[in-house]
Structures are given as structure tokens and as C-alpha cells.
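Other chains of the complex are left out, but the ones given are in their true place.
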Amino acid sequence: MAVFDIQPIVSELAYIRQQWRVAQGRPLESGGRNFPSPQALKAIIKDLTGILFPMRLGPIDLRQESEDFYVGHTLDSALHALLSQVKLELAYQHRQAPLDADTLEQQSIDLVQSFAQALPEIRRKLDSDTLAAYAGDPAARSVDEILLCYPGVYAMIHHRIAHEFYKRELPLLARMSSEIAHSETGIDIHPGAQIGEHFFIDHGTGVVIGETAIIGNNVRIYQHVTLGAKRFPADPDGALTKGLPRHPIVEDDVVIYAGATILGRVTLGKGCTIGGNVWLIHDVPPGAHVTQAGYQGTTSSDPACIAENGNGVQIRQR
Amino acid sequence: MAVFDIQPIVSELAYIRQQWRVAQGRPLESGGRNFPSPQALKAIIKDLTGILFPMRLGPIDLRQESEDFYVGHTLDSALHALLSQVKLELAYQHRQAPLDADTLEQQSIDLVQSFAQALPEIRRKLDSDTLAAYAGDPAARSVDEILLCYPGVYAMIHHRIAHEFYKRELPLLARMSSEIAHSETGIDIHPGAQIGEHFFIDHGTGVVIGETAIIGNNVRIYQHVTLGAKRFPADPDGALTKGLPRHPIVEDDVVIYAGATILGRVTLGKGCTIGGNVWLIHDVPPGAHVTQAGYQGTTSSDPACIAENGNGVQIRQR
């Protein structure tokens, strides 16, 4: 006698899938999968990471004198693997009106070639991020420790790759790339966010940076910082309007301490400092120091709390 | 000559294990392991995930026309693998007074069969969660992106499975299941929590939902939200009383923004909104909007802050 009664469960699951497909307007009977594969992408990004930093994040037995061989071989292999994924995403985008095969192929090749050309600039920016981390963390012993160990740098490697996918209108690949880093680090940067050079996230768990955020050069943020949206406009049917600018602009040289929450399309002016746990939904002028006020544990004589401007933001002028 | 002096360390470790076993009343000399295996469970849940969503989370080469073959085969295999783990957990539960083999076998089969029958309902609820995410996140491009990429959905797949283990009094399997998702996503939902349909967690890192929490339909929460306990009653010996209702009740249509902390057996009434970083230990009436008041960065003219009821909760009536 069979141990388990499987058939009714199989049928019921099939029935529910059928309902979903009807509701979503999907084909009911046959066809293959046409999404990019997170597993395949993970392997590609691992290769790209090695290509960008061969002697630190590439194969353990690599030697400097044969770096170019390794980079060239791995790049060719990674780009062809990426080509397959790009074709899947393009086909998915055009599932209602499929591209002909040649167009799909050529568009995919062009996208991948263009992505590849961005790699040197990605490396240059990541070098600046590494230096920023070394400058910003007294516990850091060496630039190598940072590249090998710091989750903030790991997240930025993924973000700077994901952002290139996003710019080329490959949102699934972009999102999958950023979620790899989110899962490993607890740092959730939407691939749409624009981030300058010398960017450093310390500790990082709980950081959220939204799709339309714009961050200048030389910015430093800590764990639990949110650069989020305040509200989501909806159209008359109640559907959310997608793509509007709705996250903060952070200018150069800003520092945002742990737990601060900045919401909406506000601007943090050049060189300002946002204190820990601060909750901000207004602009901050350049050079200002914003802190929590009146919260338990801060004496009224704290020099960080001496002024408040018209927006109710407490600011200490430099 | 030996490089390392191993024997004294082996002996000392054995001595400490002995002490532990004496203190815990465990057998000292022999016997095998009788816990379920997290690794085995991880593989089972991966199979269950494929069974629930074959064309999106199943094998990459699966085609729609042979879904039922795949589902049936994988289900049979996963249920037998689960049967082994259930037997281990039952044996562990009864380690003081072991069940006879036939009883253990039959109870385990019954539990697994009953679990399997819950799978279609799990899928139905997860479909509703996916739709809720699509409706609730302006950055979402498609329902497929959500299932493939969103950590909140990943966490809910695991929770809805874990909760079925919990209901069948398999707390180790339940906890191991939820910790798989916790580790991947930073979302920590106790398997005991009761969660309705159309539930959406955005970003998710840092979310904590306690064992006795009850959540209605159509609820949306953001990163760092805690639905926790306020205090733990202890018995006269100082041991914690286990199992008492101690976490919030969240009614239908509630939204809880990032960083809010709700503690204790309070009720958030239908349709209310809890603002970011709010700290709540009292009930909230239906339809109320609760925000932080007086905190730095909020002007007193913010319409969200115009009223405060007797409980010290600031509420804006709709």
C-alpha cells in the first residue's frame, strides 16, 4: 500500500496553478521557463568579482604574472553566460509580442558588450570605496582586510554591477543581483540608486536605500540607515504610480549615523551630518549637524542641540 | 615528532561534555543523534518550494506540460524525506519514554500526510502575498520579479510551511524552517505566529514577529518592525512561564512602517497605520494613524500629529 496519498494533492496544486494563470493571463498548457536564473547570475557575479579583483577575490592559486590570462578567459566565459541570461530577460519583457530571434540575439549582445565596457569604471569606483572605508573605520587594519571582509564593500560590488543592469533596462537581473548582496549582508540597495565615489557603509545590517535615491561623493553611512520614500502617489484606480522621484538626494561629504531614517525627495546638503536614530522628512542645509532632540539621554546643554531652524530641524552650525 | 599535542585537548573536551551531560541528565556513554537535521530539512523545503511554484522556483529546465510529473515525483520524495525527520523529532520528544516503533511510524506518517494536505492552501495564500507585494511596492515591475527576488515572499514561504509544522507540534522542525529564512533574509518570524492572507513585508531586514502574534488579512509591514513581547511572567522559581499570549494582535488592513515596535498583547485595530519608529505598548483604535510626536524632524504642524487620546497615542482621525 502506498504510504502517502499523493495524487489528490498533485491535482489540487495543478488546479490552483491553473487559477493563477487564468488570473494573470498566462498560457495554460505548455512552455518553458523564461526568467533569468538567480543561480546562474550568482555564478556570473562571482566571476565578475574575480575579474575586478583577481588577486584578492579571484582564485586562491592565481599569480600576478598570469592575471591577464585569467581575466580574459573568465571575462569571455562570464559574458557569454550573461548573454544567455540577458536573452531570457529580453524574451520575458517581450513575451506579449516576441522579438524575432536575430533581433533578440543582437540586442542582447549589444547590451552585454556595453555592460562589459563599464567594468573598468566599476573597479575604479570600488577602489575609491575601499579607500573610504579604510579612512573611515578606526578598526580597519589594511585595505586588503576591507576588500576581503567588509560587508559594505561586498554590497557595493553588487550594487555597482546591478546599477549597470538597471541602466540598461534589465530590472530582473538588476534586482536579483542586489538581492544576492541583501541576503548576504542585510544591506538593501535598490539597483536604481545612484551612488558616487568614496562611499562607505559601516556594519550595514538594516540599511535600505531606495530606487530613486541620489548619493554624492564621499558619503558615509552606518547600519539601519534608511533612505526611503514617504508616500506613494496612486492613480485614480488606486494603482501606485511607478518611477517617480521619491527618495532623498544626499550631497557630497555627508555622514549619516546608525538608525537614521530619511524619507521622501529631500536634500541633505553638502557636508551635513545626520545623527543616530534621527527621523527626517525635510531638507537639511549644507554643513548642518542634525541630531535627535529631547530624547532621553541627551542633556539640554549638549552643544549638538543648540539651534532649531524653521523646519523644526535642530542644527548646530559649523 | 607530532606537530600538535592533541590528546590533552581531546580529554579535556570529553570531560566538559561529560559535565554537561550529567547536568542535563543525558546518557553518558553511547547512542546516536536523535535530532532532525537542518541540512536535510533545507533540502526538503527547497523541494517543497519547487512543488509550490514549479515554473518559477522549480528546476530551470522544467516545462509546463510536465509539471504534474515533476510535482508528483518531487512530492513523494520530499514527503518520505520529511517522514524521516518527523520520526527523529517524535523520538526526541519521547526520549524519556520511547514510543514503540510501530506507533512512532504511524504517528509520523499521519503527521506528514496531514502536512501534505495543507500544501494547496499554502500556495493559495502565497499567491495572495505575491499580489499584495505587487500592489504595495511601486518599484515592483511584475509578479514574477516578486516571487523570484523579494525576501519578504521568501520568508513567507518558509513561515507558512513552518507554521504547519508548529501546528502539528513539531517545534524543532518548525524553528529550523523559520531560521533558514531568518538567516537568508534577516526576517525573524516565529513559526507560531498566525498570519492572514495578502501579507507583505517590504525590505524586511530586522523584522521580528513573536510566537503568539496574530495578524489579519491585507497587512503590510516594513523593515525593522517588531511585534514583540513586553514582559515575561515568571513562576515562583523564576522560570519563565511558557506559551502565554504575549504578542500583538494586528487586525485587517493595517500598515506598519519601518522601525515601529509594538510590544505586548495589544490590538492594532482594523485599518490603522503605525508610523515609522513608533514605540507602542497600548491598543490602537481602528482607522487611527499613529506617528512619532515631538521627535526631531517633525514640525508641529504636520497633519499626522494633531491629536492625542487618553492613552498618549497620537492619532489622526480619518
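Per-chain residue numbering starts at 1, and chain names A and B are given in the order in which the chains are listed.
Methods note: contacts are C-beta pairs under 8 Å (C-beta built on N, C-alpha and C of every residue); 3 or more make two chains touch, one makes a residue touch a chain.
From a predicted model like this one, the values you see are computed outputs, not experimental measurements.
S.K.: Since all chains share one sequence and 2 are shown, how many copies form the whole assembly?
M.R.: All together, the file's complex is an assembly of 6 copies.
What we mean here is this: only the chains that are shown with their structure count from here on.
S.K.: Can you give the whole-Å distance between the Cα centres of subunit A and subunit B?
M.R.: 25
S.K.: Could you please specify the touching residues of subunit B with respect to subunit A in the complex?
M.R.: 51-52, 54-56, 60-65, 67-68, 71-72, 75-76, 79-80, 83, 109, 112-113, 116-117, 119-120, 123-124, 127, 135-139, 141, 143-145, 148-151, 184-186, 203-206, 223-224, 258-259, 276-277, 292, 294-300
S.K.: Which residues of subunit A touch subunit B in their complex?
M.R.: Against subunit B, subunit A makes touches at 3-7, 9-10, 12-17, 20, 24, 27, 29-33, 35, 37-40, 92, 171-172, 175-176, 179, 182-183, 186, 188, 190, 192, 205-206, 208, 210-211, 224, 226, 228-229, 232, 239-244, 246, 259, 261, 263, 277-282, 290-295, 311-314.
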